[in-house]
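Only a portion of the chains appears, each positioned as in the full assembly.
As written, the chains take the letters A and B, and residue 1 is the first residue of each chain.
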Amino acid sequence: MAESNLGYTLKQLAEMVGGELEGPEDFLITRPVPAHSDDPSGVTFAESEKYLGKALAGSVGAVIVPAETGSSLKPLIRVASPRLAFGMVLHAFAKPMPARGIDPTAVVSDSANVDPTASIGAYAVVEDGATIGAGTNILAHAYIGPDCHVGANCMIFSHVTLVQDVQVGEGCRIHAGAVLGADGFGFYWDGSRQQKVPQVGGVIVGKNVEIGAHTCIDRATCGDTIIQDGVKLDNLVQIGHNTVVGSHTVMAAQVGTSGSVTIGEKNVFGGQAALSDHVTTGDNMIFGGRSGVIGDMDQPGEYFGLPPVPLSTAMRVMALQARLPELYKRMREMERQIEELKNGS
Amino acid sequence: MAESNLGYTLKQLAEMVGGELEGPEDFLITRPVPAHSDDPSGVTFAESEKYLGKALAGSVGAVIVPAETGSSLKPLIRVASPRLAFGMVLHAFAKPMPARGIDPTAVVSDSANVDPTASIGAYAVVEDGATIGAGTNILAHAYIGPDCHVGANCMIFSHVTLVQDVQVGEGCRIHAGAVLGADGFGFYWDGSRQQKVPQVGGVIVGKNVEIGAHTCIDRATCGDTIIQDGVKLDNLVQIGHNTVVGSHTVMAAQVGTSGSVTIGEKNVFGGQAALSDHVTTGDNMIFGGRSGVIGDMDQPGEYFGLPPVPLSTAMRVMALQARLPELYKRMREMERQIEELKNGS
């Protein structure tokens, strides 16, 4: 996309976001930048006085600001919502990944069904019985295993592995190295060794799901591990076998679920949070980073800790833990005083 | 395996598990399913009254039940051990991954030694001096580095990397993306920068080991990092350099060991547990999820926490921590009362 490499003039950007430009129309912006940037050809945005002050004080090229903002020596684009306008700018600068049809080096099974509008990158492998939907882009080195189905308009990055019997709905974005459909972790001790429980189930991923780099979603022992529509998983997340992740739930990096976990809709999990096997959560629950859900919970709200308690309680407990040395000291002093009182009376 | 796609009749399944069928012999079962499933062509199992009631109430196709179970409108297969019988059914429905000999696109070094009964998938690379045992199946994109040795009857999934000097015993199963033999993490501060300690050791993996997706087992600084026979590692596990994992030990997802850790036989680690460098554990120790072993421990038993304490103690401590705000309140009240007693007497 040549434009995204060359950039946009301020006039083009103002038109793009439906804003009013104060500054030179031909000034070239080469990329969007964070609020603290000093890139003279960058554009940023400011919604509060604080961020506006920072941006105006630096040497950033231009700032997208609220409509009521006064004049400045720096080029401004005035809009109703700077945040939404900046999102449009980000979108405009997004560069597509390569999509050039089926690369001659891709190995596609005769029994696979690839939509003619899909792209398959170099050295990607599509095994027997797999299907690839319209407009989907599969990058180099991806492995689409036997009987895996990828819906329309998906983006599958390099080195992704769908092992076997994995279904991915339309509009999903699966980042580099993610593994869907590896065996669930099921063994039992037979008295002399761990015997494997065969893992023959599948993985079903709904629509508009995003799956981070190196995230692992295990196939079910039987039945399916299910990721419902709109779920967003960050990098290095582990989803155990037979887990169900409710729609629009969000998990930050390094979260882990054991097997047969059932998570409600619109949950949020901070980084490194975890859930024990067979636990269930309700809808609209927020768990802070590193929370450990070890039993069923269903009241909507914000939680933190191991086990998670309401956030305000958790913060008090955390503060009091740091004061344990003082508490022990005060307790010993009380014991001494009580002894004195007993002896003295 | 055509049968696994089409399924099995109830008669075939009953014969397979040595059970007694009550129900239509020709009824086709297409897949095993969990107890709560409503799949009318699925088969599940029930060992307790509770699960049996659930299964009979739903629309699942058939249920494998204990021999003494009474009649039902739903097809039943009566066996001595429903769990073992269901394991046999799972096994029967397992579909093999592709194994078609040496793919023409595989790059195998002239100095590598691949058993004629082994399979090497598309775009896999086998470097100088590597050996691949009989019946082993290496899937697409795997990388078997210089002087790596994979024993007989192993399953190496897509994108696995054995870097260099890695030995894998017979009957191992290494899931997608696992990395064996990356450098151990060894540096020292020389006053101006971190200097690398060269990592020239190897990795030795015993027999019948299972290694999860994206699990990393680092090569030793010198000598070997050792995973003994029968060990089972889940996904995203980190095994530091020069660690020894005792035979039949099990680690759930996201567990991490630092360097030079020595783990006994038949240990079990829950998810996200961790071990500090140079610690040693005895045999038959169970550590709950997220436990943090920071010193040597050797008494068999069940532990939890950071540091791990006996499970029952850990549960009491965890419960009492949540009551810290109440404890502080009671303490302040006692201090007030003691003051009153002192003044009042």
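Here is the rule we go by: contacts are C-beta pairs under 8 Å (C-beta built on N, C-alpha and C of every residue); 3 or more make two chains touch, one makes a residue touch a chain.
Quick caveat: nothing in here was measured; it's all calculated off a predicted structure.
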item: Whole-assembly copy number, given 2 chains displayed; value: 3
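The working rule: only the chains that are shown with their structure count from here on.
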item: Centre-to-centre distance between subunit B and subunit A (centres being mean Cα positions), rounded to whole Å; value: 25
item: Residues on subunit B engaged by subunit A in the complex (per definition of touch); value: 31-34, 37, 39, 42, 44, 87, 90-91, 93-95, 97-98, 105, 121-123, 139-141, 157-159, 173, 175-177, 208, 210, 212-214, 230, 232, 234-236, 248, 250, 252-254, 271-272, 289-290, 318, 321-322, 324-325, 327-328, 331, 334-335, 338, 341-342, 345
item: Subunit A to subunit B touching residues, read off their complex; value: 107, 123, 125, 127-128, 141, 143, 145-147, 159, 161, 163-165, 177, 179, 182-183, 185, 187, 193-194, 196-200, 214, 216, 218, 220-223, 236, 238, 240, 242, 254, 256, 258, 272, 274, 276, 292, 305-307, 309, 313, 316-317, 320-321, 323, 327, 330-331, 334, 337-338, 341, 344-345
